[in-house]
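Just one protein chain is left out here, and the rest sit where they should.
To keep things simple, chains are lettered A, B and C as they appear, and every chain counts its residues starting from 1.
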Amino acid sequence: MKAVRFVGEHAPPTMQDVEKPTVRDPHDVIVRIAGAGVCRTDIHILDGAAPLQPAPPPPFTLGHENAGWIDAVGSAVSTVSVGDPVILHPAITCGICMACRNGEDMYCTSTRFPGVDGTDGGYAEFLRTSVRAVAPMAKGVLPATQAPLADAGITAFHAVRRILPELRAGSIVAVLGVGGLGHIGVQLVRTMSPARVFALDLTPERIELATRLGAERGFSTDDPDFPAEFLKASDGKGADVVLDFVGEQNSPDVALRILRPGGTYSIVGYGGRLSVPTVAMITREIRILGNFVGNYRDLVELMELQRQGRVAVSAKEYPLREAPRAVEDLRRGRILGRAVLIP
Amino acid sequence: MKAVRFVGEHAPPTMQDVEKPTVRDPHDVIVRIAGAGVCRTDIHILDGAAPLQPAPPPPFTLGHENAGWIDAVGSAVSTVSVGDPVILHPAITCGICMACRNGEDMYCTSTRFPGVDGTDGGYAEFLRTSVRAVAPMAKGVLPATQAPLADAGITAFHAVRRILPELRAGSIVAVLGVGGLGHIGVQLVRTMSPARVFALDLTPERIELATRLGAERGFSTDDPDFPAEFLKASDGKGADVVLDFVGEQNSPDVALRILRPGGTYSIVGYGGRLSVPTVAMITREIRILGNFVGNYRDLVELMELQRQGRVAVSAKEYPLREAPRAVEDLRRGRILGRAVLIP
Amino acid sequence: MKAVRFVGEHAPPTMQDVEKPTVRDPHDVIVRIAGAGVCRTDIHILDGAAPLQPAPPPPFTLGHENAGWIDAVGSAVSTVSVGDPVILHPAITCGICMACRNGEDMYCTSTRFPGVDGTDGGYAEFLRTSVRAVAPMAKGVLPATQAPLADAGITAFHAVRRILPELRAGSIVAVLGVGGLGHIGVQLVRTMSPARVFALDLTPERIELATRLGAERGFSTDDPDFPAEFLKASDGKGADVVLDFVGEQNSPDVALRILRPGGTYSIVGYGGRLSVPTVAMITREIRILGNFVGNYRDLVELMELQRQGRVAVSAKEYPLREAPRAVEDLRRGRILGRAVLIP
Partner (left out) sequence: MKAVRFVGEHAPPTMQDVEKPTVRDPHDVIVRIAGAGVCRTDIHILDGAAPLQPAPPPPFTLGHENAGWIDAVGSAVSTVSVGDPVILHPAITCGICMACRNGEDMYCTSTRFPGVDGTDGGYAEFLRTSVRAVAPMAKGVLPATQAPLADAGITAFHAVRRILPELRAGSIVAVLGVGGLGHIGVQLVRTMSPARVFALDLTPERIELATRLGAERGFSTDDPDFPAEFLKASDGKGADVVLDFVGEQNSPDVALRILRPGGTYSIVGYGGRLSVPTVAMITREIRILGNFVGNYRDLVELMELQRQGRVAVSAKEYPLREAPRAVEDLRRGRILGRAVLIP
């Protein structure tokens, strides 16, 4: 079958012929891929800055944000059948360690992460995963268009879900970066909490997208007066929470500048550095949270919101063979929402 | 009356004759000081590195950790009487802003902070504060010995109370720095939660103090093998929470090295810098909390634990006129527990 | 001035001439009433079934759900001015007891409750309360129409806010009784949480109102098949939470019949009796919550949602002199939303 693979640092993603995966374990599931989202993490891997260290050696198939149909199942699988539309939790988990028992799938002690840790991912016609990773989709939904919920969506959901206890009526959440994750984050804060959303980005198109999706106001982080205006718009208080979907360049500095004392800075994007004197942590009682993908339960709940029409993905489709162009478009900020590869 | 004052950066704390404070407002309370604790924040102020910026100009009376007896009360005060032994919350608050209504005293929009923000503090025979700041002490307690609970104690309590929801049976809390705050922190984790305490310090005397107060193990941060040994002692997992009572030199790095993925780094001490790549925040899902003193309610609850004998202060007394020597002893790490000035 | 008063059990509410209240204390505030909501609690008082026991003796002015304009202020009042539109928290609180410091206004140790505990309420031209009880309204809002937020609204908000930690995407909240409180409760669950709302009432008009306000489905509790249909509509699971705004007749039985194991039964209305074998409490792990009005902070947050247009009151106005008719209409279930008396 065709697969687009990481073949070495600084090489473009490359289409190759590989063997179709088959059921090897009673809990295995083979998924025929309908769509696979393109993520900034793919760029980090291609650039030799993989999030998991030591970086897994090439070659392997990229793609950790996948949806499709069940193609084959192992002997112990009874909860899904061939032909079912499914979305895939990014990780393959054991189900017996204490993390799995607590629902903390990303902490499974024997986890695998297709498309990221060297296990073959979903930039391909088929993918092997486990029955524990597949979540059924509502009838009538086209899996391809929903693929971004598998990683961009689950990660945004996880980050938003974790700040819900902070959010009261009148709270202000600053969403920093309205890209693949951020445009979902705006909707989730709006539909899951009584908070207000202020959106921050560089480009007018994205700020406009955010306001269309429920943000009360938008700010251009290019504008040198923006922190002062933000402060004014929040009655001098600042943001109760900053959700940083960028995490690189100066985004930590921007976030801390607009955060109120006692507020929460929640980091989702990465690539940069957080640097702050401890005295500022103390006197302003700052709280900082890192976020790493999300739990299976997060994915199930997100799909329920999608089913109810309370969250929608803005996606742009590319044929699988045009993966290099999709990656390049993402790198250059040309995508509004998320790019999805269609085999 | 006599008072020991901040008279300029890099000058020693200086005893001067000043006017005795009097009741000016219906809610005012004059307290005859029994004891005033000496805190690292005093050193920061004397060194020109005051936590509140812009730094308040000299001269003013130091001392933000005070206990004593009611000496005079304003016309609207009915909850305490002359002669009552009391401990003082560090801040003077308004009682009508939303922060006060939420019990978040340190966020009061018109707060004053005697001994820190230029308002006269408790290195003196008498101090003026508000009825909202005084908490009654149990009968038979000598106020002087309990003064460290007013700041070292409340701050440790606040930090420990905020991590309680994280602590399950088997959780490991690393207490970094067993000084004035840390030696109270060890006791509080032990008596308020089912967690285990591992204590970290440079000197054997302090590590021994920690184990006497309930720490299961102690580690010398001087020992280059200490992170490896810590990891081993926690079955390869690392600390669930690091309570950093140091916050300077390399303590943030030490803390992050021994913290488990998904763990919480809670900062209480200050003077250094926290610096971490966002990718580490993400893939390890780190949570970082700053802590700034505590609420009035924290102080009341702490005094209740003291009354029950579940927490005790290790204090060393100095006559008020020997404040410079007490400050110097603290600076040189010669104090086990907390120094208290007695007028 | 004119006031409508409780003059004895089973007597109708009676208009009398009484003295206009005046400022007596520095923190007093006199409010010119714009509107006063009519509540089932008024009926309970008139019927000799007052919620607070021992029942306060007649006569006193009814009305605990009030909005208006500042008419006069005491010498210590600086946060509001004559002419400001305000909504009134139902209780007059001291501001110095521990409950007040924790924001739990209804637990104030020296609380007064105008219109309920014998203190004169708002079925009148003017009312005396404290500066701590008044919350400013957004400019341009007509106070009369918002009066129901002061009790019906705050109580619904308080109950909904307390169940928020239980609500995940896909959770089902059954709102039992779509009257003065319930029609606000439906909106609050919908805008503050990711949950789904199923509305239950006797009359089609109210069920229709609920669906217009965001309920996904409505059920007639008259229909003998309704529990079976409810179960089916929730995929066999039952309600995660039942918010019972009725609390009398058989509503506790209805609530427990449709509640899922591990679910929460939250009681707001009263008049009936909860009776359940302890074995059912155990094997179904039921959680039951009583709710009593709400905090000042709840009211402020609710007014913020009103300002944003995320919650609206359905109110029907009556002249003050027609209070008996309004009470009778409420008693007979003829009011959609809430009745408000206009002086």
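A few notes on this one:
Convention: a residue touches a chain if its C-beta (ideal position, glycine included) is under 8 Å from a C-beta of that chain, and two chains touch if they have at least 3 such contacts.
Computed from a prediction, not measured in an experiment: that's the story for all the values here.
For the chain that does not appear, the touching partners among the shown chains are A, B, C. Only one of C:Ala147, C:Leu209, C:Ile267 or C:Met303 touches the chain withheld from this view, namely C:Ile267. For the options C:Leu52, C:Leu142 or C:Ala228, the residue in contact with the chain missing from this view is C:Leu52. From the options C:Gly83, C:Gly140 or C:Pro277, the residue with contact to the unseen chain in the full assembly is C:Pro277. Within the full complex, the residue among A:Gly8, A:Gly48 or A:Gly103 touching the omitted chain is A:Gly103.
Not every partner is drawn; the one left out touches chain B at residues 164-165, 168-170, 191-194, 196, 300-302, 304-305, 308, 310. Residue positions on chain C in contact with the hidden chain: 49, 51-52, 104, 106-107, 247-248, 252, 261-262, 267-292, in rising order.
Against the chain not displayed here, chain A makes contact via residues 79, 95-96, 98, 100-103, 131-132, 296-297, 300.
In this section, only the chains that are shown with their structure count from here on.
Taking each chain's centre as the average of its CA atoms, chain A and chain C sit 41 Å apart.
Counting partners per residue, chain A has no residue that reaches two or more other chains.
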